[in-house]
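Some notes on the structure that comes next.
Not every chain is included here, but those present sit where they belong.
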Amino acid sequence: MKRPSERAAEQLRPIRITRHYTKHAEGSVLVEFGDTKVICTVSVEAGVPRFLKGQGQGWLTAEYGMLPRSTGTRNPREASKGKQGGRTLEIQRLIGRSLRAALDLSKLGENTLYIDCDVIQADGGTRTASITGAMVALVDALAVMKQRGALKQDPIKQMVAAVSVGIYQGVPVLDLDYLEDSSAETDLNVVMTDAGGFIEVQGTAEGAPFHQDEFNAMLSLAQQGLNQLFEAQQAALSA
Amino acid sequence: MKRPSERAAEQLRPIRITRHYTKHAEGSVLVEFGDTKVICTVSVEAGVPRFLKGQGQGWLTAEYGMLPRSTGTRNPREASKGKQGGRTLEIQRLIGRSLRAALDLSKLGENTLYIDCDVIQADGGTRTASITGAMVALVDALAVMKQRGALKQDPIKQMVAAVSVGIYQGVPVLDLDYLEDSSAETDLNVVMTDAGGFIEVQGTAEGAPFHQDEFNAMLSLAQQGLNQLFEAQQAALSA
């Protein structure tokens, strides 16, 4: 088995996390998983949605978008079509759930964090890059809140990151790019905490159904990759 | 551990699959998982979406909806809000992928099958009931197509069904109802084939992250439940 990317089965693409990428947001990161590039910003706003009012806790919500020509052929702009597609909504719900798992919302005060993940170049794995990068932007945004005196406690419970694994020509492979993803038999997205717990596991058989041993092999591979992603997050935060 | 439903951990709710539930659709099933009740219809239309034209193969797509008062408090009607929510789109995409996995679309001719799953009463597990019931409606619809001479080959590769599992008070439990789902720590939806392969696995940690041994225990429990669901499908189809 040789991957189209010529990477080893367990090899991530080059990971780059650039903090303070744009100047206005409380947290702003450019995350790159190889040729996949996503701008992740975190915006802090006072107040919470109606269903949480008066409960003394905060909220985090996420939105995801792709620039029309982030992909090989141009996709019509969702703003001009007048609605977000199902794939977009599915991904932004996943990002939101994943990052809420990083926080103790009761320590956030009545504030809302808006995560925006905008793909400027897509080559597979945009949702996993988004989660991994947004986690770093979230740490930065909370630091800004602390400086502003808007936080009494640290709401971070744990770091969260995400990676994809798949089965390519019968072999589990890590962090699929677009070409690999298109021909993989199975596609699995795994979101974990740095303490080794699972937050989300979403596996889809693209071709033949998969079996439990393959599943377990994929989960192990994901864990290996995620350990490197947690290191990359820490390296970026220490820089 | 005692489940709110007083069921044993590995016990499904009463499953009822009523075929020919409405008269117009080529396939029409009322599926009940306890108090969860979903009407699943399959409609056959000649032609395929543009991206498949001229390739001699068919297509299957799914839509999902809930009656406004299928739930404990009324949800605004999506048709009057002017758009389908993210949860709705996520579920209908899952139903579509799951049932496409049951078929060899190249044996369907240039026809499109529309799966409509409409929840008339919700009590947890509406997506798994939808997939399980729609599979039976799909078999009926293909039989009608055969009778009409619209099929040369049988497009069914395998039966597909779905069930939820979760961890409730530390114990893996099968087929959660709404109350159990609301307080479960983890929620896992599993779609399998009757040959024992996985089509979709979607697990979410609602509270604490989950671990691989819990994951494997949940998958085993799901497999047990799915064996009973495949039997229920066969029983309905033989009736």
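Chains here go by letter, A and B, matching the order in which they are written, and residues are numbered from 1 within each.
Please note the rule applied: contacts are C-beta pairs under 8 Å (C-beta built on N, C-alpha and C of every residue); 3 or more make two chains touch, one makes a residue touch a chain.
Quick caveat: nothing in here was measured; it's all calculated off a predicted structure.
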Total copies in the full complex, given that 2 are placed here: 6
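Assume only the chains that are shown with their structure count from here on.
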Touching residues (chain side subunit B, partner subunit A) in the complex: 83, 85-87, 89-90, 92-93, 97, 101, 158, 192-193, 195-205, 208-212, 215-216, 219
